[in-house]
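Only one protein chain is missing from this complex, and each of the others stays in its spot.
To keep things simple, chains are lettered A and B as they appear, and every chain counts its residues starting from 1.
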Amino acid sequence: MRKILKSVALVFTLMASLIVLSSCGSKGEVKNTDAWTQAQKTDSITWGVKADTKLFGLMDVKDSQIKGFDIDIAKALTKQMLGKNAKANFVQVTSQTRIPLLKNGNLDAIIATMTITKEREKVVDFSNSYFDAGQSLLVKKGSSIKDVRDLNQPGTKVIGVVGSNSVENIKKFAPKAQVIQLQDYAQALTALKSGQGAALTTDNGILFGMAVDNPNYQVVGKAFTKEPYGVAINKGQGNLKKHINKALKELEESGEYNKLVEKWFGNIAGFDYKEVER
Amino acid sequence: MKSFIDAYSAVNLMFLLKGLWITVEVSVVSIILSYILGGVLGFVRYMKVKYFSAIVGFIIDLIRNLPLILIFFFVYFGLPNLGLRIEIIPSSILALTVFESAMLAEIIRGGIESISKGQMEGARANGLSYWQAMRYVVLPQAQVRMIPALVSQFISLIKDTSLATIIMLPELMYHAQIIYGQNTNYIIPMFVALAAMYFVVCFALSQLSRYLEKRIKA
Partner (left out) sequence: MINIVASHGSELLNGLGQTVLCSVIALFFSLIIGSMFAIFEVLPSKILHTIGRIYVEVVRNIPLLVVTMFFYIVIPQYVASINGFVAGTIGLTIYTSAFIAETVRAGIQSVSGGQMEAARSNGMTYWQAMRYIVLPQAFKIVIPPLGNQFINLVKNSSVLAFVAGFDLMYVGNDIASTSFDTINSYLVVGIMYLIITMPLSYYMRYLEKRTNRGAA
C-alpha cells in the first residue's frame, strides 16, 4: 500500500511540474513575420475556409474542390491584391478550429462565415465586413416554432455549431433552451433531421442554403441579430488588413462583388439578394 | 432500395474511395513510423538506463493515458507555435505516430521482457555478447510473440484515423459525412459503405497477420 501511495505522489509531483513547464511554453505567440510581405514573396495567400457549408464553402463531391461565395471572394481578393497569377490556397476549417489555426500561423486569413464580434476582436483583427448576414432558425415544416421566442422554454433543444457566434447569441435570446453543439454544419443538419433538436440556429445565408436541398425544412422568423462577416487576420498585420480592405472596396466598386452575390444567392427562395448587394 | 442505388452513384463511390485512400495513406505511413519509434522507445524502457528510461517511461505513460483527440489538437494547434506551418495530413500522421508509438512501446517492452528472462542467459552462456544475444536470439523470438498484439494495435490505428475528422482530415469518415450531409436519404447507405470499407481493410490486415504468424512458426 505504501508503495502505491509513493508512486501516486510521484505521479502528481511530476504532473504538477509538467503544468508549470507547459504554461510557460504555451505563451509563445506566432513569430512576427509580416504576412503581407510574405504573401508578395510567395505570390499566394492561405485562406481558412468552410468545406461543409452550402453557398459559402462546400466540398464538391465530383471533383473534391471547395466551392462557394467565401471561396470566390477569397480568390477575387487574392487576384485583386497580388495580380492575375497569384494563388489562393485553401485550408478547411470549422468554427472551432479557425481561430487557433490563424493564431498559430497555419493560415494567413480566415474567410469562413465569421461574424465580427467584440470578443473575437480581442484576439484577432477583422477587415471591413464583406457580407451582411443575420441569425435565424431552420425547422421542420409544420413545427410549432415560429421565431426565437418559441425556443425559450425549458427542455427545448437547439442545435448549433461549436465555436460559432450563433451559439453565444442563442444563449442570450433563449436562455432556457438547451444548446447542443456539433462539430460542423453537415453534422448539425443531420442531427436536426434525426430529431436531436427542435431547431437549428445559425446565419440565414447558411440556413437558406440548407433549405434548398431539404424541402421539408424551412427558415422561420426574421433574422434576430446582425451578423456582419469579416475576414479575420492576426493582430499586428496592419499591412495585410489595409490591402484586403482596399481590394474589397475595389471589388464592390467594379461590380464584381454584386456579380458574386447574384451567382450564389440569386436563386435562393426566400432570400432577397438585393438586400445584401452593395 | 432506390436510395441505395442513388447513393452508390459512380461520383459518390469515387469520392468515398478518395477518402479511403487518404485513410490508408495516413495509416500506412503512421504504422511504419510508429513501429520504428515505438521500437526504440520500448527498447529504451526495457534497458532500464538510470533516470533516462524512467523519464522516457513517464512520458510514454502520459501519452498513453490521454485521449487521442487531445493529441490531434495539441499537434495541429500547438506545434506551429514553434514557428513551422504544419499541414493537415502531416499533422494527422504526427499525432497518430506519437500516440501509437507510445502504445507500441509498451507492447514491445513487454514482448522483449517475456523472452529475455531465460533466453538471454542461455545465449550469453554460449558465448554470445549481450548485443549478439539480443539481435539473434531474443528479438526474433519476441517479434513472433508480439505479432498478434502489434497487429491489433495497427488495426486500432486505422480505426483511429476517423477521429481526425475533428481537425478536418479529408479521410473516409469525413467524406461520407459530406455526402450524407447533403442528402439525408443517403445516411444508411453511407453507414453501410463506411462499415464495409473499414471492415475490409482491418479484417484483411488481421488475416495477413494470422498468415504471417503461421508461416513463421512453421
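By our rule, a residue touches a chain if its C-beta (ideal position, glycine included) is under 8 Å from a C-beta of that chain, and two chains touch if they have at least 3 such contacts.
In this text, all values refer to a predicted model and were calculated from it rather than measured experimentally.
**Student:** According to the contact rule at the top, which chains on display are touched by the left-out chain?
**Tutor:** Looking at the complete complex, the unshown chain comes into contact with A, B.
**Student:** Looking at B:Val28, B:Leu62, B:Ile89 or B:Met120, which residue reaches the missing chain?
**Tutor:** Of all options in B:Val28, B:Leu62, B:Ile89 or B:Met120, contact with the hidden chain holds for B:Leu62.
**Student:** Using the document's definition of touch, tell me which of A:Ile99, A:Leu240 or A:Leu260 contacts the absent chain.
**Tutor:** Selected residue, touching the omitted chain: A:Ile99.
**Student:** With the full complex in mind, choose from B:Asn12, B:Ser116, B:Thr165 or B:Gln182 the residue touching the hidden chain.
**Tutor:** B:Thr165
**Student:** Which candidate, B:Ile32, B:Val49, B:Leu84 or B:Ile188, sits in contact with the chain we can't see?
**Tutor:** B:Ile188
**Student:** Counting contacts across the full complex, list the positions on chain B that touch the omitted chain.
**Tutor:** Counting over the whole complex, chain B touches the hidden chain at residues 61-62, 64-70, 73-74, 77-78, 81, 152, 155, 159-160, 162-163, 165-166, 173, 187-188, 191, 194-195, 198-199, 202-203, 206.
**Student:** If you put the missing chain back, which residues of chain A would it touch?
**Tutor:** 3-4, 7-8, 11, 15, 19, 22-23, 26, 95-96, 99-100, 103, 119-120, 122-123, 162-163, 168, 180-183, 187, 190-191, 193-196
Please note the rule applied: only the chains that are shown with their structure count from here on.
**Student:** Can you check how far apart chain A and chain B are, centre to centre, with Cα atoms defining each centre and the answer in Å?
**Tutor:** 32
**Student:** Provide the residue numbers of chain A that touch chain B in the complex, in ascending order.
**Tutor:** On the chain A side, the touching residues are 14, 18, 26, 28-31, 51-52, 54, 58-59, 61-62, 64, 91-94, 97, 100-101, 104-106, 183, 185-187, 189-190, 193, 213-214.
**Student:** Using the touch definition up top, name the residues of chain B that touch chain A in the complex.
**Tutor:** Interface residues on chain B, with respect to chain A: 11-12, 15, 18, 58, 62, 76-83, 85-88, 165-168, 170, 177-184, 187.
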